[in-house]
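The complex appears here minus one protein chain, its other protein chains still in place.
Chain IDs A, B and C follow the sequence of writing; residue 1 opens each chain.
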Amino acid sequence: MIGRTHGVHAEPITLGFKLGGWHQETQRHIQRLKFARAEISVGKISGAVGTYSNIEPAAEEYVCEKLSLKPERFATQIIARDRHGCFLAVLGLIASSLEKFALQIRLMQQTEISEVLEPFAPGQKGSSAMPHKRNPILCERVCGLARLIRANIIPALENINLWYERDISHSSAERVIFPESTILLDYACNLLIEIVDNLQISAERLAENLNCTRGLIFSQRVLLALTAKGLSREKAYEITQELALRSRDRGQDFKKLLRADGRAKKYLTRQEIEKCFDQKYFLRHIDHIFKYL
Amino acid sequence: MIGRTHGVHAEPITLGFKLGGWHQETQRHIQRLKFARAEISVGKISGAVGTYSNIEPAAEEYVCEKLSLKPERFATQIIARDRHGCFLAVLGLIASSLEKFALQIRLMQQTEISEVLEPFAPGQKGSSAMPHKRNPILCERVCGLARLIRANIIPALENINLWYERDISHSSAERVIFPESTILLDYACNLLIEIVDNLQISAERLAENLNCTRGLIFSQRVLLALTAKGLSREKAYEITQELALRSRDRGQDFKKLLRADGRAKKYLTRQEIEKCFDQKYFLRHIDHIFKYL
Amino acid sequence: MIGRTHGVHAEPITLGFKLGGWHQETQRHIQRLKFARAEISVGKISGAVGTYSNIEPAAEEYVCEKLSLKPERFATQIIARDRHGCFLAVLGLIASSLEKFALQIRLMQQTEISEVLEPFAPGQKGSSAMPHKRNPILCERVCGLARLIRANIIPALENINLWYERDISHSSAERVIFPESTILLDYACNLLIEIVDNLQISAERLAENLNCTRGLIFSQRVLLALTAKGLSREKAYEITQELALRSRDRGQDFKKLLRADGRAKKYLTRQEIEKCFDQKYFLRHIDHIFKYL
Partner (left out) sequence: MIGRTHGVHAEPITLGFKLGGWHQETQRHIQRLKFARAEISVGKISGAVGTYSNIEPAAEEYVCEKLSLKPERFATQIIARDRHGCFLAVLGLIASSLEKFALQIRLMQQTEISEVLEPFAPGQKGSSAMPHKRNPILCERVCGLARLIRANIIPALENINLWYERDISHSSAERVIFPESTILLDYACNLLIEIVDNLQISAERLAENLNCTRGLIFSQRVLLALTAKGLSREKAYEITQELALRSRDRGQDFKKLLRADGRAKKYLTRQEIEKCFDQKYFLRHIDHIFKYL
């Protein structure tokens, strides 16, 4: 498929390579979640200000062991909220990546692009008013939920800043953000799993889009081929850009323009030009990259 | 041009109508800015805790009048920060709309859509590596700046919550967010004015995209025409959706499928079908709407 | 009572003056709420992309009039989210002021200060473990709720940035933030009304705290009296600060130190020193300020 930067065609990639990136990003989040989960796996029953004034430390140790928690040795009335803040920050990070993944599907499902479709049950209505529509509403839902989970980081971190050995201002906020961020992130994860598992991919459209710029995406290879033949980068850029913009503006085939251009012909044979337009060249390292998955 | 919801073709609109919406949104922001600006146009020189303990109220009145400010009658050592917070919230609101406008241009500049291009100076390089590219980098810049200006609302509102007759914690934050939000918003506004003023619009691509679904966008009119002839909405939806999805999946013309469909033909004459596919029908109220601009 | 800046005694104010400031801040929020409420009092039934393609503008006008709403003339599929964003920003502003008011009560209820107590029902337990305690838990609750309502501004403003004629990503976020911000702010307002209505004020403690620095709070008047007698501000500051810090560090009466100081005596008579220590002087303009309420 075509790789895009700034929403504009760049160079060929593969859909698997794109999804491989999501896989790696997800792996990083799993590591972060493990880190944050270990951090909040602490317990405390050391009394009103954390000094074990009316309970023995051994009691805390006994209870925490039963609960698979570590005792919090320097607590106040409560466990310090930087631990909870870190956990909720990780949930916000994960949600932001889910938003990114969902957004990519939404981008690829745009009518003019139509490379993928999020799952659509047989008989489902795409739009109550417009029967022809298939809308990526699940992906859009994930995007909206991500905004909530991300914003909850702010109260979670404001909650760190409690008075003396504790004030209870964090509590009313936590009663909302803890269930909200955990439940909604779980839901968003499940939505996205369902979407990716059943994603409808159009190999035909992927191929069509790859070719829809009539060879323009190979401009960098032409540029490099010209410079390899001794042309200055500046001059090579000028020629390549000029022909590329003409191809774009007039809907003409870039390769044909190149073949017909006196300046280009001076440096590149027909065969060398042909070689610049080989899609496979761009993908020759993909298998190598997948070894690192 | 085609109107889109969920990134998917819906019904025809005009580009002017789209821009008219931006105009209205901008007008609302101007009203909000006037409101917020009036709110912060106050002054105070009423002393260390706001009681005029070592200065006469008349002095404050005199000075404020010279500066075209209203005296703040119930101040503490400072003017309460809800005023500043409201002003910065309005800047964040405006920035969020600029982000929206810039995003629309980015969406329309995607290779497969190519309806508009942000300005591009002759001789400018689209990409140092890929000579064929024209990237909406100014619009992307506006989007990034909007994130900053929006996020600055949070410290501005946290600053409201000062101790007693004032603590100075707001000051270090304000030294950053005041210049940052005002300067960056001014810059983003100017960027967007430049972009919109010199926007390159492709009437050809607007027309092509309108037709690229082979008539699917008229499905609602077909649905309504069928129900107007006595068919139940449910049944009409079923027929229309079935033909629409067939048109989509097989790349066949929706109007032709309709003409050939036995069920549809029972309810709609060829002329009635033709009428459903009239673009101008969708735009018949546009001039009316513009009277409210 | 004593006015405080940076948590440190500054000059005398009155509790009524402090509450007068809250009153004014509340009045400003009422104006903002009216402004934002008028902004969202619009309706639209202009169809899938806002063009009245299948409905007459008159129908929208008729329905909106019945609902006391204004028709939104330039809509897309929906009403633009800058309107909703402004409304939620105002709720966040109000919440931030409630947090400020609640914080002031918490500050004044600290054990060493004990000027006010939030209401406490007869028989209520202050702390399950510590029977002597009376904790400002309602005020702390208001502070926590404010953090939520303020943070909801961020998703509300991110929601402005929708695609084309609408995507539905705002919806999942709005299903949470609309009920959350409106209900919690209503609750927080009611909590604070109850607290302020039944606030227990200790006139005794207010008086005690006013005097607890042994006259130090009158240092500015001494400074001004010395400079009025021709001493340079620099020299006057040096003498006043030296005696003030001695008073503070050794727990000695500031007035007595002043009377005994050779340098001070050269410029100020006993009567002039006495005049500097008059609390009423600081409050002579309070009644004037209240005329502006």
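We adopt the following convention: contacts are C-beta pairs under 8 Å (C-beta built on N, C-alpha and C of every residue); 3 or more make two chains touch, one makes a residue touch a chain.
The structure displayed is predicted, hence computed values, not measured ones.
Only one of A:162, A:176, A:206 or A:236 touches the absent chain when the whole complex is considered: A:162.
Within the complete assembly, B:141 is the residue of B:70, B:141, B:214 or B:256 that touches the hidden chain. On the side of subunit C, the interface with the absent chain consists of residues 2, 4-11, 106-107, 109-113, 125-127, 129-137, 140, 154, 158, 209, 212-213, 216-217, 219-220, 222-223, 237, 240-241, 244-245, 247-248, 254, using the contact rule stated above. Along subunit A, the points of touch with the absent chain fall at residues 3-7, 10-13, 17-18, 20-21, 23-25, 28-29, 32, 35, 39, 47-54, 56-57, 73-77, 80, 82-83, 85-86, 89-90, 92-93, 96-97, 99-100, 103-104, 107, 146, 150-151, 153-154, 157-158, 160-168, 220-221, 224, 281-283, 285-286, 288-289, 292-293. Within subunit B, the residues in touch with the undisplayed chain are 47-48, 54, 106, 127, 129-130, 135, 137, 140-145, 147-148, 150-152, 154-155, 158-159, 163, 167-174, 176-177, 180, 184.
In the analysis below, only the chains that are shown with their structure count from here on.
Each chain gets one centre point, the mean of its Cα atoms, and the points for subunit A and subunit C are 41 Å apart. Averaged C-alpha coordinates put the centre of subunit B at 33 Å from the centre of subunit C. Here the CA centre of subunit A is 24 Å from the CA centre of subunit B.
Listed for subunit A are residues 106, 127, 129-130, 135, 137, 140, 154, 158, each touching two or more other chains.
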